[in-house]
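The complex appears here without one of its protein chains, the remainder shown in place.
Going by the order they are written in, the chains are A, B and C; count residues from 1 in each one.
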Amino acid sequence: MDLHEYQAKERFRAAGIPVPPGEIATTPAGAEKLAEDLGGKVVVKAQVHSGGRGKAGGVKLAANPAEAKAHAAAILGMEIKGLTVHKVLITPAEDIDTEAYVGVLIDRATQAPTFIVSAAGGIDIETVAHETPEKIRKLTVDPRYGLLPHQAYWLADFLYDDPSLIKQTTKIIAQLYDSFVNSGSSMAEINPLITTPSGEVKAIDAKMSIDDNELYRRPEVAAMRDSSSEPPAETLAREAGLSYVKLDGDVGCCVNGAGLAMATMDLVKYYGGAPANFLDIGGSSNPDKVVAALEIITADPNVKSILFNIFGGITRCDDVANGIVEAMSRIDIEQPIVIRLTGTNEEIALKILKDAGFPAYTSMDAVVEEAVKLAKGAEA
Amino acid sequence: MDLHEYQAKERFRAAGIPVPPGEIATTPAGAEKLAEDLGGKVVVKAQVHSGGRGKAGGVKLAANPAEAKAHAAAILGMEIKGLTVHKVLITPAEDIDTEAYVGVLIDRATQAPTFIVSAAGGIDIETVAHETPEKIRKLTVDPRYGLLPHQAYWLADFLYDDPSLIKQTTKIIAQLYDSFVNSGSSMAEINPLITTPSGEVKAIDAKMSIDDNELYRRPEVAAMRDSSSEPPAETLAREAGLSYVKLDGDVGCCVNGAGLAMATMDLVKYYGGAPANFLDIGGSSNPDKVVAALEIITADPNVKSILFNIFGGITRCDDVANGIVEAMSRIDIEQPIVIRLTGTNEEIALKILKDAGFPAYTSMDAVVEEAVKLAKGAEA
Amino acid sequence: MAIFTNAETKLVVQGITGRDGSFHTTQMMEYGTAVVAGVTPGKGGQSFKGPGGKSVPIFNSMDQAVAATGANASVIFVPPPFAAGAIMEAADSGVALVIAITEGVPVLDMARAHAFARDRGARVLGPNCPGLITVGGAKIGILPGSIVTPGPVGVVSRSGTLTYEAVYQLTSVGLGQTTCVGIGGDPLIGTNFIDCLEAFEADPETSAVVMIGEIGGTDEQDAAAFVKEHMSKPVVGFIAGQTAPPGRRMGHAGAIVSGAGGTAAEKMAVLEENGIPVAKRPADIVGLVREALA
Partner (left out) sequence: MAIFTNAETKLVVQGITGRDGSFHTTQMMEYGTAVVAGVTPGKGGQSFKGPGGKSVPIFNSMDQAVAATGANASVIFVPPPFAAGAIMEAADSGVALVIAITEGVPVLDMARAHAFARDRGARVLGPNCPGLITVGGAKIGILPGSIVTPGPVGVVSRSGTLTYEAVYQLTSVGLGQTTCVGIGGDPLIGTNFIDCLEAFEADPETSAVVMIGEIGGTDEQDAAAFVKEHMSKPVVGFIAGQTAPPGRRMGHAGAIVSGAGGTAAEKMAVLEENGIPVAKRPADIVGLVREALA
């Protein structure tokens, strides 16, 4: 779960990191009022779960409250990479001397939290890492000890020469690690971490991703979920216990297992089609899940055909087939549906489906080819 | 720093350990009132930093508030091993099925916190460990990981057979460890941990020692210090930055360094005397410390002679000699004083002392023998 | 022979009395796995009724189970809040192999648990993995025993059902398997592709290996370099997620293209560069394996 900038800043502030003040506005008038309270010259920042806000025009400097109002009017309701902006953060414009990057994430190779810092902040850190790796310092945190004081110092020392800046940043890095751990985070970053002409170090942008598996034990973090900021279909999927990601194609996919779901999408493309979504219904034969999956898929107006690709495995295929048939009886679907079911008891399953009037397959290639053909036929 | 039972119970309660209610009374009337509030049948427990309260008559069961008042009247003001009782804890009398021991302390050999549990609770755990070691289970906590859930279970499983008791106790052990760490403790114990006829597990006595070195960063624990419960001389010594322990003899000792101070006490005994105290003035030549040391020693009415045993080491002996002379000029002392000073610049130091009229020695044996003789002479 | 398990494997099921634990214990026993004990705290002294009237003793803790039965492997079906603790308990009890099926374990818990297992010298497979099946030997986890058949192919995969798909296609044309291992879809897994490839290389019965990867991380790239440098046996690859958009998690917590890294295209290219033929679709795996074995 991604946090909004303003939410990540709340977490950072609670850990003691110096973050300039800032409030959320949902209307242009609200933005104007907040700009007045903050002294006039502010930055208006779109709060959406997407990179590239700046390039998309979602971050604007306002010289006075009237400008803040105008910017907010432009930004609120704007679409950035398919996500609608419902909130803007109003925060004072800061005088900036230098911009650095400080981030921590879970590294697969070392199986531990890993810091990345760079004096080249304010820009995409992956680009820096790729093009000028010498501008990056990395540190693996031993999970048995946590971040040690000399390690935080070693990172800060890479960013600055001035002892006061190093000292402030050492503290910020330690606080960032605490916030990372105490939020159940998989990634936390400050980009940019700025220095001001008066020699202060501050975090003026903040990102944090929460490990979904931590939410059950961190209700205060879980409460930060902003369903209004994600596509409604993904909210529905999450609430139904499904993994769903919307894509741009027209072949709706309903698969059990994440790897098979990806391979199914890829096969749709292989046969000249375009998948409308990733959807993993898991190992269950529960008709409710199938109903929820079909509701989500059919709510996408692009979808022209729907394919099921189910590998029975431990779950018996006849159970799954019965689940699908029952689900189908509960909703009306316009698009053609083709089903592939294989594994334990597949013969019984195929009979159940055929009796219920659904085209049934045992080969993954055959069902995908057919679904692509149906989608193209619908277009023609 | 030792906590009182009621303070340790506050720490335990904050960690979630089930501890019966209880309040402090400083007067018999207060005890009566609290007993009424708690339903009548209570235990009145002296709050002093000393073992063996029970044997000394400092713990009494009261069947009703009037009895609680009478017991409090008897206990308040009582002396237990030289310590006066100023407070009693009033806590409900519990129905007890079984009594166990659960404790955690810092173990030197493994350099880690170590748990000790025994189903033979309510009595001295060292006796149990010595006489019936098979009734003890020990567990070393790896400080890199903390107490792991299965370790807490392993300890609880040694105490009980009933799954519900094991489950409750597993939780209590984990909470005790948290309290131990979060209090900066060197020892925390529940003795006894009881089970009740209704199947509950509760801590009805609590002990905790705080690592003095932790107090600077744990103001909420440091605030629990109860100077009224320690001999005034020890309070004075602590505030002056001295290590002081009162003993029963008549030769006052003022030494730099803990090991040398112990060896000096031992040598007093070797020569037939008895040391009045342990006192380490540290490595400083600051006259204020010497004054404080002498004030503390002379406040002990048993002291018949005073000896200084100073090994100059890095600190120059002449500085120390000057410090002693200046200190002596600031207070009046009746008892004879003999001084041994050796190390760097000892000749100059001896001259300074002799010029100021103090008998000065370079041999530890000689000065101790003389101090013992002087104390005996004073007796005769 | 095969990898990670053998005829001496004696398995404990942690969480044997739960819904998944009991179901899969029966499945494992039916396959022939030597399930010697179960662990559920508070249920020690009871026993689990397995298929064919077999009874499995239940213990309160791993140390009791290991002491009583000499178990040397465990499989974990306990719920996510307790899974990392169960892994550490297993590692502490002295078993050499710990297979964690549980999905949804917090990744920071796993960072600690993996460190602990390394300190104790235990191999962890998973978490969030389907386990492994040594064909004709031990089945540990949730892989369906019905789809495998004996033969010379080792299979290692980050996925569950996609593995079934690949194994099913191999089996349907008579290409049997030695061991099929699902290493799991989480970001922090205890046993990775290289560990499995190394074991397959050392296993005399394995003649070729199918490696099924997916987007996210660089495990497949690292494995490819390992294959080129250290393996004499042929390896055939497949990568799922060619159509996955960047920055979105595809079901598995680890299946995410971060920025420029971890795409399927990159992985496929690196595999090919290191001499590993890559199947364009699952159905092509069979053909590539046949060529490799020819």
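One rule holds in what follows: a residue touches a chain if its C-beta (ideal position, glycine included) is under 8 Å from a C-beta of that chain, and two chains touch if they have at least 3 such contacts.
Source: prediction; values computed, not measured.
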Problem - Left-out chain, listing which of the shown chains it touches - result: A, B
Problem - Option touching the unshown chain, where A:E10, A:E36, A:D124 or A:D157 are the choices - result: A:D157
Problem - Contact set of subunit A toward the excluded chain (per top definition) - result: 145, 148-151, 153-154, 157, 163-164, 166-167, 170
Exercise for the section: Mind listing the subunit B residues that contact the chain we can't see here? Expected result: 51, 106, 108-109, 111-113, 124, 126, 130, 142-144, 181, 184, 186, 211-214, 216-217, 243, 245, 247, 255-263, 265-270, 274-275, 278, 280, 311-314, 342-344, 364-365
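Note that in this section only the chains that are shown with their structure count from here on.
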Completion exercise
Computed over C-alpha atoms, the centroid farthest from that of subunit A is that of chain B
Fill in the blank from the handout: Rounded to the nearest Å, the gap between Cα centres of subunit A and subunit B is 56
Problem - Centre-of-Cα separation between subunit C and subunit A, whole angstrom - result: 28
Handout entry: Residues of subunit C engaged with two or more neighbouring chains
Key = 112
Handout entry: Shared-contact residues (touching 2 or more other chains) in subunit B
Key = 145
